[in-house]
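One protein chain is absent from this view; the other protein chains keep their places.
Labels run A and B following the written order; every chain starts at residue 1.
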Amino acid sequence: MYLLDTLVFMGIFALLSMSLNVEYGYTGLGNFGKVAFFMAGAYAYAVTAALGWPVYLSLVMAALIAGALGAVVSLPALRLREDYLAIVTLSFGEILRIFVKAEQWLAGGVWGKTVPSAFAGLGLSPKTMAWANVLLVWAILAGVFLFLHLLMNTPYGRVLRGIREDDVAVQVLGKSLVSYKAQALMVGSAIAGVAGGLFAQYIRFIDPYMFLPLVTFLVWVMLILGGPANHWGALIGALIVEFFNRGSRIVKDYIALPFDPHNVQFVLFGLLIIFLLLYRPYGLFREKPMRTGAEVEVSKWQSSP
Amino acid sequence: MIDTGQILVNSLVTSSLYLLAGTGLTLTYGLSRFPNFAYAEFITIGAYCGLFFLAKPGGFFLLALVLGFLIAALVGASSYSLVFRPLVERKTSLIHLMVASIALGYVLRHSIGEGWGWATKSYQLMWPVYNIGHVRITLLWIILIATAVLAAVVLHFFLTRTRTGKAIRAIASNPDLASVTGINKQRVILLTWSFGAGLAAMAGVFRAADTRLSPMLGWDILLPIFAITMLGGIGSFYGLIVAALILGLAENFGVVLLSGIGLSTEYRMAIAFLILIGVLVIRPKGLAR
Partner (left out) sequence: MAILAVENICKSFGGLQVLKGVTLEAEEGQITGLVGPNGSGKTTLLSTIFGLTKPDEGSVKFRGQTITGLPPHRVYEAGLAFSFQLPRLITQLTVLDNMILAARDQVGAGFSGALFLRRRWRRQETELAQKAMSILELLGLVHLALHPAGELSGGQRKLLEIGRALMSDPVMMLLDEPAAGVNPVLGRKIYQKLRTLRDQGLSFLIIEHKLEILLDFADRIYLMDFGQIVLSGAPKEVIENPVFYATYVGETKDAAFSS
């Protein structure tokens, strides 16, 4: 059961890591409030599922709400330097949590909200149910992986990568920065929203204290370790970090140590990030050249001197 | 019932705290051209230094304040020279500098969490209360306001009368100015990082003495501090003073208004957020420029 539970969490975090990859890895946008969009998705799912909406509609709603928030919140900062976006997204993470805490009518405020499971009423044993969750999460993850892989190997993906490197140059080449950046944040936030919906569905109870800035930081560790602008990197980074994250909780529960493994883990993650940024900023996996069909033309010109 | 006098005093207290906490952020942001999110932890370090020294025999508040300043200054200086300076020298991108500062924040915060635990603690100090008419003011508040005013005056003379101070102002307020002749830029930056961290730590001691403390103490006031940094204009100390006064007033009057219209006082933070967004939309360069 521990294994299945870990697999579900790995899948959910891999979605978050891939969503940050769209924003930061490909477009070069620093979203430091990832948790807000994760949270928005979780609450959108919780509220709509409680109204009796079917699973897929609730997930779509989670994506829509988080995606819309992603674009709207970032809009004031998109014309400005990247540090403004960082500050705005980070602040929004705090504000959304305060909002949900304060508004009891919406989703229980600080008391949290129970969420109906997608597999309730099917008479499944706990083990089968866990498997069903693993399948659901990983099927969606596979779909998102394929979608992003295709999207980033299009002329659209090329513009995003261009914006990451030099947004002035891309503007001069006729691409509207603000709309591309807003779209990237919308796509990234929508995926984070889906991850939030899946999270709410799986753990069946959410409260504001589950959505601390810690989540955002974990996602950054995953992506920077795995390798920005590489989908495999985002996935494997998530698996590694979540393995240790779950592991440290289990260790904390079962083994008496003179220190708290949770604290030590975050100190180490922090040091790891600083070390990576200094010596290996591209992570474990490097960015792959684009494949749009244009590259195959080159050989025709190069072979005939 | 709205007691304007009391709200004004409360505002002044809030403003003083934010001013102490934000000075280093705005100056280092202006000098090094990136926001240091680990700044929150400099505040927290001050609070826990206070806890540590007050528990020692012979420890008293002003001593805790001074020692907190010194230790945080040391942490600020070493975090610049061990983490950010090497990154800057490698021509690290702005985003990476910000990520590194967040990572450093987690290193510091969870080290504090490991040392003192995550539970909320208190200094257990009692402060004499004075009543001037309707207005209630504690000795702690008086010390806080006096410290902030003193820091502002000292900084004013430092920034206008000394060569180093003038260099800080020149570099911090003018992004295009790569170097000022005859000034060791690295030394100026290092000095600002340590002095700023020290002031932030004093803010942490005051905050902890006035309320309580946890490893999240600094993070919890990071948003208002960024709001005043942006409102005042990045790198502008005088802008920051005005911005701190504005936010102090806005928060304290806002809280009264909020409860008046039946909204939760939790939304105190939202006032800072609204100001932050407003600045970005209307005047991204802040008041100063």
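Assorted remarks:
Definition applied: contacts are C-beta pairs under 8 Å (C-beta built on N, C-alpha and C of every residue); 3 or more make two chains touch, one makes a residue touch a chain.
Everything numeric in this text was worked out from a predicted model, so none of it was measured.
The chain not displayed here makes contact, within the full complex, with A.
Checked against the hidden chain, the listed residues A:L4, A:L80, A:L151 or A:L214 yield one contact partner: A:L151.
The chain that is not drawn here is touched, among residues A:L3, A:L51, A:A256 or A:V298, by A:V298. Summarising the interface, subunit A meets the missing chain with residues 150-151, 154-159, 161-162, 164-166, 168-177, 183, 187, 229, 287, 289-290, 292-295, 297-298, 300-302.
In the analysis below, only the chains that are shown with their structure count from here on.
Measuring from the averaged C-alpha position of subunit A to that of subunit B gives a distance of 31 Å.
Interface of subunit B with subunit A (complex): residues 34-35, 37, 83, 86-87, 90, 92, 94-96, 98-100, 102-107, 109-111, 113-114, 219, 223, 226-227, 230, 263-264, 266-267, 269-270, 272-273, 276-277, 280-281, 284.
Every residue of subunit A that touches subunit B in the complex is listed here, in rising order: 24, 28, 30, 32, 76-77, 80-84, 86-88, 90-92, 94-95, 98-99, 101-103, 213, 217, 220-221, 224, 259-260, 262-264, 266-267, 269-274, 277-278, 281.
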